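Heads up, one of the protein chains got dropped from this complex, but the rest are sitting where they should.
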Amino acid sequence: MPDRPDLDLSHLPTAGFGSRSAITWGTYGFILLEATGFALAIGAYFYLQSRSSEWPLGVIPPDLEPGTILTLAMLASLVPNHFIKAFARNHRVQAVRLGLVLMSVVGVALLVIRALEFAVLNVRWDTNAYGSIIWLLLALHTLHLLTDVADTIVLTALIFTRHGHKKRRLGDVEDNGVYWDFVVWSWLPIYAVIYWVPRW
Amino acid sequence: MCSPCHKVAGLVLLLAIAGCEREEREFQSPPPQSGDAGAAVLSTLSPGSSAPQATPSPTGRKYNQNAYHISEGKRWFRWFNCNGCHANGGGGSGPALMDEKWIYGGSIEHIAATIRQGRPNGMPSFDGKIPEQQIWQLAAYVRSMSGNAPKPARPSRNDALNPGPAEQQRDPLPTVGGAAQGPR
Amino acid sequence: MNIALTAAAILLGLMIQSSTAQESNSQPDAISPRSAAVQEEDGQWLMAAKNYASTRFSGLDEINAMNVKDLKVAYTFSTGVNRGQEAAPIVAGGTMYVVTPFPNYLYALDLTKPGAPPKWKFEPNPDPSAQGIACCDVVNRGAAYADGRVFFNTLDSQTIAVDAETGKELWRVQLGDINKGETMTMAPLLVKGKVIVGNSGGEYGVRGWIAALDATTGTTVWKAFSTGPDAEVLIGPDFKPFYAMDQGKDLGVTTWPPNAWEQGGGNVWGWISYDPELNLIYYGTGNPGPWNADLRPGDNKWTAGIFARDADTGQARWFYQWSPHDLYDHDGVNENILLNMQWDGKARKLLVRPERNGHLYVMDRATGEVLSADPFHAITGTLGVDLKTGRLRYNPEKEPKVGRVVRDICPAAPGAKDWNPSAFSPRTGLLYLPHINICMDVEATEANYIAGTPYVGMEVRMKAGPGGHRGEFSAWDIAARKEAWTINEKFPVWSGALVTAGDVVFYGTLDGWFKALDARSGELLWQFKTSSGIIGQPVAYRGPDGKQYVAVLSGVGGWSGAIVAGDLDPRDATAALGFVNAVPDLKQATTPGGTLYVFALP
Amino acid sequence: MSSSDEGLRDTGLDSVRLHDWLSRTWDHKRGLVGWFSTVDHKVIGRRYIITALFFLALGGLAAAIMRLQLARPENTIVGPDLYNQLFSMHGTTMMFLFAVPVMEAFAIYLVPLMVGTRAIAFPRLNAFSYYVFLMGGLMMWIAFAFNTGAEAGWFSYVPLAGPEFSPGKRTDFWAQMITFTEVAALSVAVVVIVTVFKQRAPGMTLNRIPLFVWSELVTSFVVLFAMPAVMMASTMLILDRLVGTHFFNPAEGGDALLWQHLFWFFGHPEVYIIFLPATGMVSAILPAFTRCPVFGYTAIVLSLIATGFLAFGLWVHHMFVAGLPQLGSSFFTASSMVIAIPSGIQIFCWIATLWLGSPVYRTPLLFVLGFIVIFVLGGLTGVMAAAVPIDAQIHDSYFIVAHFHYVLVGGAVFPLVGAIYYWYPKATGRMMSERLGRWHFALAFITFNAAFFPMHILGLAGMPRRVYTYPAEAGWSAMNLVVSLASLAFAFSFVLLAWNMMRSLRHGTPAGPNPWTAGTLEWATPSPPPPYNFARIPVIDNVEPLWRGNGSPAGEVSGLRVDARELLVTTLTEAMPDLREPSPADSIWPLLAAVAVGATFFGSIFTPWAVIWGLGPVAVTLIGWFWPKGAPEDE
Partner (left out) sequence: MRTGSRLSAAILALFLAGCTGLPAGLDPAGPAAEMITGLFWWFTAICTAVWALVVLGLGASLLRARPADDGASPLDRGSARRISATRVVTALVGATALVLVALTISAFITGRGLAQLRGEQVRTIEITGHQWWWEVRYSDGGPAETLATANEIHVPVGEAVRLSLRSNDVIHSFWIPRIGGKQDLVPGQVNHLDFTIDKPGIYRGQCAEFCGFQHAHMGLVLVAHPRDEFERWFSSQLKPAQAPRGAEARAGQQAFLSRSCVMCHTVRGTPAGGKIAPDLTHIASRSGVAANTLPMTRGALAAWIADPQAVKPGAHMPRTELDSDELNSILAYLEQLK
């Protein structure tokens, strides 16, 4: 093949944010398939509800307090998360570091509240199908929460090393923020289903 | 090859054999073996210094480990109205079977003998009414109720009203009372 | 409607209200609950229900609401059997007769001597195998005394007559076959020289019957089955049931799938009352078998109902079915209290029945007409009784289904009250009711009939009813058709009740308290902790020393206490046909026992 | 610390030095660790294809034994227990371990080449997915060898697969290994989507994407939405079996049909996950052998997308006789009919392509022609099955067995075999034997029809599916014998293929870069392609870029680093150059992570606590995977 360099691309940047970056699209892909999983689990919940003459099945609905506190805390965490994403875009490494430390602490705190949530569901997973499906929903979301909190902690550690200044790592910070948004927003329908649907 | 490799290989082989035994679906019982019932000794007491000998039978071992036999036993347990008296292991007019107490011995040979012969305080004798293979299957299941069967072979819940944690989720209980225990 | 008419209607309503209120205030004389079935008070206790009217009312008034707080143990006696003690001690002359659960020892205690030492002990030696076919513990509900003889049943289906003085056996007859699951646990009733007995085994597909035995020889005078052709049920030309649903030929066959009546239950293991004026005995029939109602389409005559029979011939006079096509194991064997009183302004011969389905029935005992059926307990399983047709209306949402758990059926299988009898005081006009406040989740399953093994077809898981307490003890005003008072108990109340002319009500609890309440207010006046849970029937008698005594057997067991008596495992919610799940904490509250407690004022 | 802007660029390098540099940068290390560390999509893709074909052989072997058993009435070669395991393993293997992986494997191998990029997106995730797939598949078959094979069918209907009726660990293995292997499928889907979205050669606008790439893109999206359903279902199943949940226990508020809804919400799209890439293969093969661009490019792309959407609207037609409300069934009849339209459009476009072009009858084209004849028949019996009254009669009978083998073997395996003949020279540098190929085609085509056509009649004669034997009086014996003989012959035709593939590896005629003078970019690289794929990334102005006058693309780009793995990232729709992103180096961590995840899944078959124990190793391996090592190519 003859060498015919037509298009010189050496001026192109080596990292981008948002939809410019391939990694972000990968994150979107995983968010999409996980959201599908959530949607199916919620669909299974309503399907089981439609097949039962009473709901919940012979037990009282979960206590509201821990779940509601967690929901509010998660919504509040969207604010620092938003700023961390903006700091990362603007390459403000120190601000990103502080923000990630904050998010790690918040994440761990949320996991603690989540543990309390399991305690007040008022039903065991093996009591009946209602118990099974709400445990599944909560466990499914907890898995995502846990993953992202772990991810945040690792990222926090990473960003304090020399890699912290790499634009690419800041892109990772942004992706982690995007994923956190997903963890928060996906919680809202699950919260509604676990805590409010049995009260209708 | 290094000796740890041998050990690992040996372990894998053992697991594999266990898996094969556990999953075998043996529909047809071989003719009853001599010594199957001989293992049952109901008392730990014996005059003199030597303890009574209780040797587990190969039949007992086979049924004890096999998931299919145990699950068939669970089926017979309902079909033959064992659950009428013993409920799902918690007992009723008959004693609880999921606990650690065994009036007439807790080895599979004892349980099989109890089903076969009946016991004086109300346990009917099913000799001739329940074929030998099913007796062993029942006995294996009854043992699994107190967790005394390999966990992967123990049954899980039924598609029925939930009576509590299934056999698979129960912690194995030591077998107390009633009989001399063979090594198991 | 115009205003005047409305005003008149309201006025009328008020008048009626105030008049009934007056009536209930002016008791006890305005209602005359006495009937011929109530004998004069003689200080004895000859039959479990005290009298033919089954009032469990003692005319003794030495112990009253004022002094009951001083009640002390006079003596105790260990029966030597640690199973459920459901019997009523029988007092005749200077002797007390106590029959124990299996192995059904019969003790005679000499009341004339200090501490009431045993006079003799009779051991009937029933077949131990019978223990395996007793659905709900190896209980016995008491003996009966007549003419110097004591009669009682053994678990392996024998009726035995013993000389009251010497303890020598006079006769014994084998009435049932344990290989079919047949047992006997009920207290016999002596009527006109006949011992009336019935069998148990509704959970084993046993065909129920009642029989009258000659008291001197033990030979069967008549025997009436609860299912099958009219000839075997002793239904003849005299049979005049009030409601159309009970009229027809061979309903004991045609209301069953072919041959199903042969394993149809309807056992007679509860209480029998007797009206000497009408010469009728009244008794209930047990649940149809199996519990799974899908396997026995039809009304399943003559189970879960009440028979009135001629005491001499056994011929049925009328029948009424509490639970046609019973869905919930509601045996119709509870006590029938016979009262003569004003009803709707007319003097009537009544039969009062607190039934398991939670309704208190008031019936005309001459005709079998249901006059009222008021709920005395929280009910979800049924929607009331249609007084026109006499039919119980089931709640379609709570009908057990095959393969699906139906939740929160109230009352549960033991009913709002089980066999544990209530007591009626003519002084207060109140009926004192032990309650079981338990609901259940059930799943109907396939049921396999194997003779001598249980035939149930239902997975049951019981739990505390509304309010979370599992028992209640209440007083029901029969005339006013409403509850007078109620107190909650932690555990189901499985003991009988006793009321005395001293206006004190006695009952015991599963965790071993023996309690005395003010009969009018329900106020707790006195309580004593016995060695084990109480499921027995308290009695009152006048001792040879002229003092009033109150006696009760303590010893947990029965269906409700099976978890303790049988050492069952609470991890299995279905243990003891589901009862264990309702009382998983009972093992922490009490232990097995078997002790007679007798109380007196110091 | 070096800035990435400082590396050595390809600008001005002559082709020899360019090759040296790129080879040094992109090639994987030698040795066992190197072998397990490679993230080269061609290596991974090749392993994927070979593994999938290996599972095809196992699945085929299971089928052959089943047909031996069914050759005569009341035969006793295998008993019901083994037979049930065999057909369960056959279905599970063919669907989960062969068809989906092989279709995704072709994407892994070909998509980066066809879109003109040096590596697949997320190459480590790609490698991870392979190890997951391999371990999942192997564990399933090893379990079978130890008498712990799936026994409740590939569809594992509860309650038969539930805790009460499937004792032991057999179904546990099935459920966990399904969840596990679907992790692989989902990972590949994300990888393929991002590769197509962000790594296309400059100028490859949406309407210049090769149809095969389109089909894999749509397939990947279908995977993304469908696979979570089966993972959810199999997770519920294992929970029911292991920890006593009640999802499928009707007594406690669960529902047996919930399984079917979830399973078929995946299971029907699954058919299109297999079929769509096959249509892409057809659309790739046809132009090469008709010397004519595919007729109706836009129509075909829209058909692919429409099929992808509609695939989710017809799962209920697998449940027409399960007792669902009438109205719902009518809707699904209509939707099942509608999906015939996009398929019809593609068929007509292909025939039009043949009409317009000048066909050259080489083996790949023969298989495509065979595909059209067989698949159309299978599609039409599918239309019959979409009608509720007819389905009520033929459902779960051998008619349906015939139908879906016509669709899946005819619709996917025939194009796949064609694709093997077609791309074999690209992957190996040698041609397969044409003579043997023609024999193979003739044998496969005839024996396939002889094996599966009579099944239609068997089904109508009342023979249900999944029976291990049948009575002689039923009158099905003669036809079953024909079916069995033909099936064995059909199985033999694959031996020819295997022989041809193995023999040609050594003895095939050297192929050169573009033996078929095809038009898409993969033919612009040497055969087999070097680790870096393209010495210079081409610039595209056409859907068949190599069919321009001189047989090479419209242009090339420069300015990319050669001393570090660097990719050109382009914009989503217009494929304008946007970023030069680094591409990860080889790593052993994906393998370790797959082992950790695999061990967790394996452990969870025996105890739910394995999930907790497994979290640690999984976390460690994932951190090891993502933590930058400081080597320049990682930056």
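In order of appearance the chains are A, B, C and D, and numbering begins at 1 in each one.
Operating definition for what follows: a residue touches a chain if its C-beta (ideal position, glycine included) is under 8 Å from a C-beta of that chain, and two chains touch if they have at least 3 such contacts.
Model, not experiment: these values are computed from the prediction.
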Practice task
Going by the touch rule at the top, give the shown chains the omitted chain contacts.
Solution key: B, C, D
Practice task
Touching the absent chain in the whole complex: find that residue among D:191, D:301, D:377 or D:444.
Solution key: D:377
Fill in the blank from the handout: Touch with the missing chain holds, among B:25, B:69, B:110 or B:157, for B:25
Practice task
Among D:57, D:138 or D:446, single out the residue that touches the unshown chain.
Solution key: D:446
Handout entry: Residue among D:43, D:57, D:142 or D:340 that touches the chain left out of view
Key = D:340
Practice task
For subunit B, enumerate the residues touching the unshown chain of the complex.
Solution key: 25, 27-29, 75, 79-80, 128-134, 159
Handout entry: Interface with the unshown chain - residue positions in subunit D
Key = 79-81, 84, 152-153, 157, 159-160, 164-165, 250-251, 255-257, 287, 291-293, 295-296, 299, 321-323, 326, 329-330, 333-334, 337-338, 340-341, 344-345, 347-349, 351-352, 354-359, 369, 372-373, 376-377, 380-381, 383-384, 386-390, 392-397, 399, 446, 450, 454, 457, 459-462, 464-471, 475-479, 481-482, 519, 542, 544, 547-549
Practice task
Write the list of subunit C residues that the hidden chain touches.
Solution key: 180, 205, 253-259, 263, 295-299, 402-404, 446-451, 455
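We take it that only the chains that are shown with their structure count from here on.
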Completion exercise
Two candidates, B-D and A-B; the one with more touching C-beta pairs is B-D
Problem - Chain centre separation (subunit A, subunit B; CA means) in Å - result: 48
Exercise for the section: Please work out the Cα centroid separation of subunit A and subunit C, and write it as a whole number of Å. Expected result: 62
Practice task
For subunit B and subunit C, let me know how many angstrom lie between their CA-based centres, rounded off.
Solution key: 42
Handout entry: Contacts with 2+ other chains: residues of subunit D
Key = 240, 243-244, 246, 249-253
Practice task
Among the residues of subunit B, pick out those that touch two or more other chains and give their numbers.
Solution key: 157, 159-162, 165, 169
Exercise for the section: Would you tell me which residues of subunit C are touching subunit D in their complex? Expected result: 403-405, 443
Handout entry: For the subunit A and subunit D complex, residues of the former touching the latter
Key = 1, 3-16, 19-22, 25-26, 29-30, 32-34, 36-37, 40-41, 44, 47-48, 51-52, 57, 125-133, 135-136, 150, 154, 158, 162-163, 166, 168-169
Exercise for the section: Note which residues of subunit B are touching subunit A in the complex, please. Expected result: 157, 162, 165, 169
